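The other protein chains are all here in position, but one chain of the complex has been omitted.
In this document, chain identifiers A and B correspond to the written order of the chains, with residue numbering beginning at 1 in each.
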């Protein structure tokens, strides 16, 4: 089941990358490239940090097929219907939820303690989207105000990890973790929830 | 011959990094730093993704010598003559061609299948320039519209890989691959060729 969730995560992040490419008016190959980088970025960062080789997308062709299919499918669907408002944000939220939990499970399998598990899960979840935003010359979603972004990932990964430690079957705990992250982000997007903001005055400007 | 092509690729990417630094009005050390990062970025990304250690520029001093020489040479030449228009783009195109093929050969030697070979070749070719552009706070060339950028790399790497699989001597196939990529990029720069563009309307704006 981990594998299927992973493929779904890759697919929805590819959709978010393709939508971001459409907002920047890239050509068709730029769409596929940005979809690819978004979809494999978080998992690659996790595996490089953990020294897990060979990388999943280099040896399992299913990942690349799903990504290219999702990117081209997005182009076709957007040509037919205008995408719903905020579709990029919702695809991104689903990818964040799936990847954060997948990343946490890989970190658990590597024998890490709770805090590094939460951290690596979060890195896996936010990495691909952050690379997408940096390449598009935008401040990453994860850093933008009022998004409950990394916070959603951290709360969801902790939920999953503690439930699994507490004896819940791992797959069930994973689904609850995914649902927690997605629900928090959807709520944040829909109602504009946010954490308090931290401001340093202009006196500190360089 | 692979080694010589690699050094030439490193040199022309260093020139492109130095020219980019000049456009941002960096100081002399900034020029060398940006030249370095541009020149070793793609190959380093490739080697980290493939877990090939130690990294080439850490153990072979020839690379760093070529890079520093090319960067300082660029500064001197630009002081004497104004650079021809688009010199940055042409240096970048040559580096892209040389590095994409060099990356593909390394991926072949690692026993990867055709699609990952094409992908890693493209990553090697576009990586250094993308890092250069991100550090200069620009949208990477690879993502900009109307450039036939990643597309040129993909077509050229495929040409090389299929010719080599078909029995052509590897060095000959490599030269044809390099020529294909450089010719496509030069043509795209000169005549403004482009692939169709993909646009998502403002309704999707965050």
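By definition in this document, a residue touches a chain if its C-beta (ideal position, glycine included) is under 8 Å from a C-beta of that chain, and two chains touch if they have at least 3 such contacts.
Being a predicted model, the structure only gives us computed values, none of them experimental.
From the options A:78, A:150 or A:178, the residue with contact to the chain not on display is A:150. Here the missing chain is touched by one residue of A:28, A:112 or A:168, and it is A:112. Taking the complete complex into account, residues 48-51, 112-113, 115-116, 119-120, 130, 134, 137-140, 142-147, 149-151, 154, 194-201, 203-206 of chain A touch the chain not shown.
Although one chain is hidden here, its contacts on chain B can still be listed: residues 18-19, 21-31, 33-34, 36, 44, 48, 51, 53-55, 57-59, 61, 64, 75, 78, 82-83, 85-89, 134-137.
Assume only the chains that are shown with their structure count from here on.
One finds 28 Å separating the Cα centroids of chain A and chain B.
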